[in-house]
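And now, subunit A:
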Amino acid sequence: MLIANDIHVRLGHKEILRGVTTSFAPAQVSVIVGPNGSGKTTLLRALTAELPCAGQITLNGHDIRATPAWKLAAIRAVLPQSTVLTFPFTVAEVVRLGQMGGIGAGGPDRTVEALNRVGLQSYGERFYSDLSGGEQQRVQLARVLLQVWRPVGPDGSPRWLILDEPVSSLDIGHQLMVMQIARDFADQGGGVVAVMHDLNLSAMFADHMVLMRNGRIAVQGLVREVLVDHHLSAAYGCGLRVGVTPPEQPLFVLPQAALTED
Partner candidate 1 sequence: MVAYADSIAPRRAIALRVRGWLWVALIASCILSLTTGATGVTLWDALVALLTPAELPLSSKVVLWDIRLPRMLMAMVVGASLAVSGAVMQGLFRNPLADPGIVGVSAGAGTGAVVAIVLGGAMPFAALGPWLVPVAAAAGAWATIMVLYLIATRRGVTAIATLLLAGIAIAALAGALSGVLIYAADDTQLRDLTFWGLGSLAGATWTKLLAAGPLMLAGLACARPLARGLNGLALGEAAAHHIGLPVQRLKRLAILSTAAATGAAVAVSGGIGFVGIVVPHLLRLISGPDHEELLPNAALMGASLLLLADLISRVIVAPAELPIGIVTATLGGPFFLWLLLRGRTFGGL
Partner candidate 2 sequence: MRWLALIALLPTGVAAQETPRVLSLGGAVTEIVYALGAGEALVGRDQTSTYPAQAEALLDVGYVRRLSPEGILSVDPTLILAEAGAGPAETVTLMEGAGVPWITIPGGYDADTVPAKVHAVADALGLQEQGDALAAELTQQLADAQAAAPDQPLKVMFVMSLQAGRVMAAGQDTAANGMITLAGAQNAITSFDGYKQLTDEAILTAAPDVILMMAQAGDHAVTNADLQAHPALGATPAAQNEAVIRMDGMYLLGFGPRTPAAIRDLSARLSALQPEAG
């Protein structure tokens, strides 16, 4: 489990997170959604110990702030929104960095396999900085996958992928590809926590949803519990209507300019 208990984050005088308590279960895709500035990314950065915060966060029972980086790296990998490299690293060299810490260290080289997973098998020799933003994002995903590799550790404890807007710069085909990778990881027992903008993709792939508003959690629970017209309309401050696509019943969200909150 990834558990956050009463998390507060301040930046200067502004309190960005105002008491967030939530938990994420393994074998599920959990998404954090909410309007801009609601604190989604801040929550994610607190969950990865990137930001100092008040409150307690535990990952598989380890207090993340008391656990050394190498130990955390072996059980969870983090995909940043975007990564700019100043030096001329090749794609293969970037992916291989995933194997530096974590469980991959010292093991067999899985760079090519990881690149295969994200559909970039022939890109190993190219310079990372020559790739498009979307391709770079997938290279980083390959690196992140290489870091944890198997969704479940040898002791049966889950490993985690923490993804910050993993599909933000991808075309629709690759959006589906990346979300499917996350889905597969969860289906095999790993935990996935992703910050998402796209409510429809979230509805399609996620099990659990956290809707943020003003540094607090507005609603959390199963996707169908959160994706409700009035929750969304209140959180986003605009008219939104949730529909159902038959027959497999993923929900979809349509903006409704004419609608107002009732």
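In picking the candidates, the idea was that all candidates are chains of the complex that A comes from, given by their letters.
By definition in this document, a contact is a pair of C-beta atoms (placed from the backbone, for glycine too) under 8 Å apart; a residue touches a chain by one contact, two chains touch by 3 or more; residues count from 1.
It should be emphasised that the depicted structure is a prediction, and the values quoted were computed from it without experimental measurement.
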Touch-positive candidate for subunit A in this complex, from 1 or 2: 1
Residue ranges of subunit A in contact with candidate 1 within the complex: 45, 48-50, 52, 68-74, 76-78, 80, 83, 85-94, 96-98, 100-102, 105, 109, 111-112, 121-122, 124-125, 129-130, 147
